[in-house]
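All protein chains of the complex are present and in place, except for one that has been dropped.
The first chain written gets the first letter, and so on, giving A and B; residue counts start at 1 in each chain.
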Amino acid sequence: MKQIVVLSGKGGTGKTVMTGALAALVDNKVMVDCDVDAADLHLLLTPKVVERHEFKSGKKARIDERACVRCGRCLEVCRFGAVTKKLFIDMSSCEGCGLCARVCPAAAITMEENLCGEWFVSETRFGTMVHARLGIGEENSGKLVAQIRQKAKEIAKEAFRDWVIIDGPPGIGCPVMASLSGVDAVLLVTEPSCSGLHDAGRVIDLGKHFKVPVQLVVNKWDINPAVTEQIEKYCTENGVAVAGRLPFDRAVVNAVIQGRTIMEGESLGLKAEIIKIWAHLKGAIS
Amino acid sequence: MNVCVTALGPMENSEVDPRFGRCAYFVFFNLHTRAVEAVKNPNVEASGGAGIQSAQLVASRAAIVVTGHLGPNAFKTLNAAGISMFSGATGTVKEAVAAYEAGKLARATAPDSASKSGIAS
Partner (left out) sequence: MIIAVASGKGGTGKTTVAVNLALVLEKVDFFDSDVEEPNAHLFLKPDIKITSEVAVPVPVIDAGNCTGCGKCAEVCAYHALAVIPHPGKKSQVLVFPHLCHACGACSLLCPAGAIREEARNIGVIEEGECGNIRFLHGKMNVGEVLSPTIIRRLKGKVRPDAVTIIDAPPGTSCPVVAAIRGVDFCVLVTEPTPFGLHDLTLAVDVVRQMKIPFGVVINRAGLGNDAAEDYCRAEKIPVLAKILFDREIAVRYSTGDTLADKSPEMAKIFTELYQNICQVKNEADRCS
């Protein structure tokens, strides 16, 4: 059983479109959408939820107004600006450190487990998908990502699936690290722009740090062939193989609008290129 | 004296788990009585600090750790607690203990794994 994560550094380069295409193309796998902040893979895979779980992490402070003696000690000690002048807790600023609860002379503050999201196991036309939704303003620590990755791995083992395919989050922070650790390969999907190159470099550094091989796909490559070559050259110089290139094609948007993956869309050229990219990726892993 | 081996299962013939902080089980092997006791790792899904908490769990019960790799936080904690660390173990728990006793394992003198490497490996 092998695991692949699709990353980009910069958002909007085509991770989810690529993951959707692999979902359609690859046999015998489990999908995981690890972009728990703004999950989109379900728009292509139309999952039917089979299991729903609450996700709790960290704590939030709560002031019992009847017990509160309005001394303001909590406001004095809070370093996150989470206690308002009127001595209420601003939930979106509270980081759950618990200091206010410990200093309150009236024991009027309790720390409560924070329900910050949910995660799901679903069935799609391409197999099982594990996904999640993180609540608004919550800390994206990577813990929810780790949770759904663990579940996906368990499902893959029990059902003898060959692949776990992970739609990764943007950026390079903790959620990205949680989606990338222990995988067999990273598929880096980027676009031919300054931002794309800049942020791809940071993903490559992360791959080196975690000792995971990285393969590159430049999406919409013909928007700027010169920058495409620059990115491919940078990658080759840094031990990253070029798995393929996808041209800009309205067929992609059309497929997304219809809730379909590229492999179910109208462009034969794109389909052929995705097949080549997958062959390259598979070859590199084995 | 106890050796702690990180493992994928709770038995003597379970495979070694190369991770420390987020390994599946800690198997404690008494070198004198040869008795085996396993503890399921409660820190598997921790987002941060798994290495530290696992190290504290182990430090109270074993003087020696045998594993695959150690991340920076686990290494720092075990080192402070005076626990001897051996890395590069493979095979089953039984085979790893035998390798340790035969002096075939390298003593870990520095962390050799990136932080958070063990998530969902």
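We adopt the following convention: contacts are C-beta pairs under 8 Å (C-beta built on N, C-alpha and C of every residue); 3 or more make two chains touch, one makes a residue touch a chain.
Note that the coordinates shown come from a computational prediction; the quantities given were computed from them, not determined experimentally.
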Displayed chains that the missing one touches are A, B
From the list B:14, B:41 or B:77, pick the residue that touches the absent chain. B:77
Can you work out which residue in A:9, A:47, A:182 or A:265 touches the chain that's missing from view? A:9
Full-complex contact with the absent chain, from A:1, A:75 or A:103: A:103
Full-complex touch with the removed chain, picking from A:198, A:211, A:233 or A:276, is A:198
Across A:3, A:19, A:141 or A:215, the one contacting the chain not displayed is A:141
So which bits of chain A touch the chain we can't see? 9-13, 16, 37-38, 40, 43, 58-59, 77, 79-81, 92-93, 95-99, 102-103, 134, 136-141, 170-174, 191-196, 198-199, 202, 205, 220, 223-224, 227, 248, 250, 253, 256-257, 259
The missing chain sits against chain B at residues 46, 48-49, 52-53, 55-56, 59-60, 73, 76-77, 80-82, 115
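Definition applied: only the chains that are shown with their structure count from here on.
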Chain centre separation in whole Å, for chain B relative to chain A (CA means): 30
Please name which positions on chain B make contact with chain A in the complex. 44-48, 114, 116-121
Residue numbers on chain A that touch chain B, as the complex places them: 3, 57, 141-143, 146-147, 149-150, 152-153, 174, 177-178, 181-182, 209-211
